[in-house]
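Reading through the C-alpha cells given below for one structure.
Of the protein chains in this complex, one is absent; all others appear in place.
Going in written order, the chains are labelled A and B, and every chain counts its residues from 1.
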Amino acid sequence: MRSSRFMPAAVLGLASVMLATTGGIATAQSGGWDAFEAGLKDKYAGKTLRLITINDPFVPAMIETNKLFTELTGAEVVVDGYGYDAVYEKEQLACQQQSNAYDVIVLDVPWTQAFDGCTEYLNARVEAGDPEVIAYDDYFKVMQEAVEWGGNIVGLPFAPYFVLQHYNTSYFDTLGLKPATNFAEWVANAEAANKSEALPDVYGTITNNQAGSAVGQAFFEFIYNVEGGKPFASMYPGCAPDCYADMTPLFSSPQGIATVELMKSILPFQPEGALNYAWTERQNYFNTGLIAFNNQWNVTTPSADDPEFSTIVGNVGTAPFPHDSADLVTQVGGWSMAINKFAVDPEMSWDYLQWFTSPQVNVEFAKLGGFPARESTLANEELNAQYPWYTTLKEVIPTAFADCRPRNNESFNIINTLGTYISKAVSGEMTTEEAMKAADLEIGTMLKEAGYNVTLP
Amino acid sequence: MTTRGGSRRVKPRRVLVWFLALLLAIISTAPIVWAALTSFKSFVQANAKPPMWVPDFYRWKNWIDQFAPGGEAVEPLINSLIVATSTMIVTMVVAIPAAYALARYGVRRKPDIQFWIISSRMMPLIAAIVPLSTMLVWLNLNDTLQGLVIVYVAFNLSFAVWLLTIFFSNVPIEIEEAARIDGVSRMGVLWHVTFPLARAGLVVIAIFTWIFSWNELLAAIVVTTGQTETLPVYLSGFASNNMTQYEKLAAVGVAQVIPAILIVFFAQRYIVAGMSMGAVSGE
Partner (left out) sequence: MQAANAQPASAAPAPGEVQQTLRQRILDGDLGGYVLIAPAIILLALLTVWPLIFSVGISLTNYNGLVKAPLEFVGLDNYVRAFNDPFFIGSLVTTAKVALVALPLQVMLAYVCARILQEAQGMIGSHLFRTLFIIPTMMSSLTIALFFRYSLDPVIGVGNEVLRFFRLPPLLFFADGQQALMTLIAVYLWQWVPFTSLLVLAGLLGIPRHIYEAADLDGSRWYHRVRYIDVPLLRRVLVIALILAIVEIIRLFDLVYGTTQGGPGTATYVVSIGIYRIGFQDFNTALAAATSLMVLVLTIFIAQVFVREMREERR
C-alpha cells in the first residue's frame, strides 16, 4: 500500500516550498558527502527498491524524501505500508520463507532479536563507510543500543519515538494547572481537568487501557518511574550488557503492584469508554480537545498542530513524562531500517539505508514531516523553529532506556500476556495481586522454558 | 378493519408486516448509512462530540482521494475484483462436476468423502495459512493474484461441493432418465439437463464464493504485497496503531459493500430459489 493515506497537507505544502527554495539537499561542508552523492548518481537507473513499512504518520514524508533518492540514483522506490501487527507478521513470514520480496524492512525497537538473522549485519559496512555519511555516533545513544543484538548491528535508526506528556495549554491555563512532574501531580491534574466547572465537557486524560499489547506497553512506560521499579530482576537502566541475565518477573513486586494501582487510579478521570481505549483514542481525542492531556509517542505530536487533524492548533504543549523515581526513565520506541538478508541487491539496499539515515537526509526527512534520529538533526535550528516540541525531546532523550521493553524473541509474548493480566486487574475481573502473581508465574514459566535464568516462586 | 371503496380492504396485519420488513431493512443498513455519512466528514468532524449528523455533502475529498484515477484504493479494488471473479469461476468449474459425481454416481465411500469435505472447511484459517503460504512460496506463486485465488478456492471448494451435491440430488431423476432414454450420455445429462435445472443453486454458490473472496482478509494479508493487495487488506491498513482515520475507512468500506449490494439486488430471486432447492428436501 503506497500510503499517502496520512496526508498532513499543511506539512506537505510547506515541504514543497522548502524543497523548491533550497533546491535539494544542503551540502554545506562535506567533501565526503559530495563524493558519496556523486558516486550514487544514476547508479541504479531502471531498478526498483521495495520497502515495507508501518503505516505511521511519517510515511508521506518518507515518500517525499524518497523522490530525492529517485532523482539521484534513478531507482524507483516503492513503499508498502501496513498496520503494526500486519507488518510484523509479513516481515517475519518473509524471513522464515527466505523471501526476496522486499529489499529494505523496518524494525520496531522491541523486535531486535526477533529479526536477528533476518537482516544483514551492518558492522562491517558501518566501519567501512564514509564517516560523514554514517556518522554512527551521531545517532541517539539509546538508538545505537536499541539496534544492536549480541554485538551485531541489525539496522539503522531513522524514526525513533519517545513517550512525552502532551497537554492542552489553553485548558491548563484556564484551570491553573502545570504539567505533572510526579505521579501524584499527574493524577491530581487528571482529576482537576475532568469535567471541571470551568470546562464541563472536557475529560482529564486517556491512557492505553485496552487489553493486550496496549495496556502491556503502558506498563513499561510507568514501571521504571516508580521508585525502585523494574519488570525483571536484571532489567533496569544501566543494566547493559547483562539486561537479560536474570529474567525473574517482578510484576507482583510492590512496585509492580503500585504501577497497576496507579493505572487504575487514573481511570475515573477518563472518558467513559476508557477500558477499551488505546493509541488511537489517546491521540484523536486530545486533538479534538476532548481531553486535557495525554502521554503518547511523539509520532502524533505534529498532528496536533495540523489544522486538518486538530482543533487545538497552537495550544499544544509537551513535557517529560512524570516520575516518582529519582531519575526519569523515558520509554523509547520507533523505527529502524534494515537490509533484508535475502534481498536481491544488498548493495542497493545499503546505499539506500545509509543515504536515508545520513545526517543530511535525516534533516530533510524531518523537515518534510519525519522525525529526528540524530543529535545533529535535533540541534538543527530550522527544525527547532518548525517543531517547538524538540525542546522536550532534548530533555527526555538522554533519559531513554533501550531495553525498557524487552527486545528479545519473547517480547510480544511477554507484553501480550502481561497486558491481558493487567487488563483483568484494571477492569476488576481479578485483584491486582492475583493478576500480577499469575502474570509472574505464567511469564516466568515461559521464559524459563525458553532457556532464561528465572527463579520461580 | 378499514374499508376502501369497492371490495378492497387493507388489512392492518399486512400494513404491520410491511413496516416490520421496512424495520429489518433499516436495522441492517443503519450502520452503513452512518458510514456513508461519515465518509463525507473531515477528521475533525468525524471525531466530534456530539456526533455530526449531517455532513457537508459537497465534501467528496475522501472519495476522490481514494477512488479517482491514481487514487490509492483503485488498485486494491481492481485486484479484489479479479480475485473474487476468478475464485468464483474456478470453484464452480471444479465443484460442479465433483458434486454431480457425488450425487449421481456410485462413488465409493461417498458419505466419508462428503464429511471429509465439510470438515476441511472447519480448519482454523490461522493454522492453515502458514503451510499454504509456504507451499505458494515453493511454487513461486507468492505475492501473486493467482496464488491468492488458489488459497480461496481451497477454502470454498469443500463447501461448494457439499451444497451443490445437495442441489443436484434434488433434480428429479425422472427427467434425467428421460434424457438418457433419448440417447444423451451420462455425462451429457449433466451439461444439458441437470445444470440448467439446478441453476438457482449454482447461482447461490457462485455468489457466496464471490463474496467470501471479496471480503477475506487474513490470507490476503499473508499472501499479497503492495501491488497485489486486495481491498480488505487496504482497509485493514487504516487501523494503524497510532491514529485511525475513520472517515477514510468509511469511504472505502462503503465502496467495498456496493458491488455486493448490486449483485445481491439483481440475483435475489436466484438466491432464495436456490436456497430453497437445497434446504428443504436435501440429503
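Worth pointing out:
To be clear about the criterion, a residue touches a chain if its C-beta (ideal position, glycine included) is under 8 Å from a C-beta of that chain, and two chains touch if they have at least 3 such contacts.
Remember, it's a predicted structure, so these values are computed and weren't measured experimentally.
The chain omitted from view is touched by exactly one of A:T181, A:Q386 or A:S427, namely A:S427.
Taking the whole complex into account, chain A touches the unshown chain at residues 85, 88-89, 92, 96, 113-114, 117, 203, 209-214, 271-277, 281, 285, 290, 409-410, 412-413, 416-417, 420, 423-424, 426-430, 438, 442, 450. Residues of chain B that touch the chain left out of the display are 14, 17-18, 20-22, 24-25, 27-29, 31-32, 34-35, 38, 47-51, 93-95, 97-98, 100-102, 104-107, 115, 117-128, 130-132, 134-135, 150-151, 153-154, 157-158, 161, 169-174, 176-177, 180, 185-190, 211, 214-218, 231-232, 235-236, 238-239, 244, 246, 249-250, 253, 256-257, 260-261, 264-265, 268, 271-283.
Keep this in mind: only the chains that are shown with their structure count from here on.
Distance from the chain A centre to the chain B centre is 39 Å, each centre being the mean of its Cα atoms.
Residues of chain A that touch chain B in their complex: 1-7, 50, 52, 54-57, 78-84, 86, 89-90, 93, 97, 99, 101-102, 201, 278-280, 283-285, 287-288, 290, 297, 299-300, 303, 308-311. Chain B meets chain A in the complex at residues 42-44, 47-49, 65, 72, 76, 130, 133-134, 137, 142-143, 221-222, 225-227, 229, 233-234, 236-245, 248.
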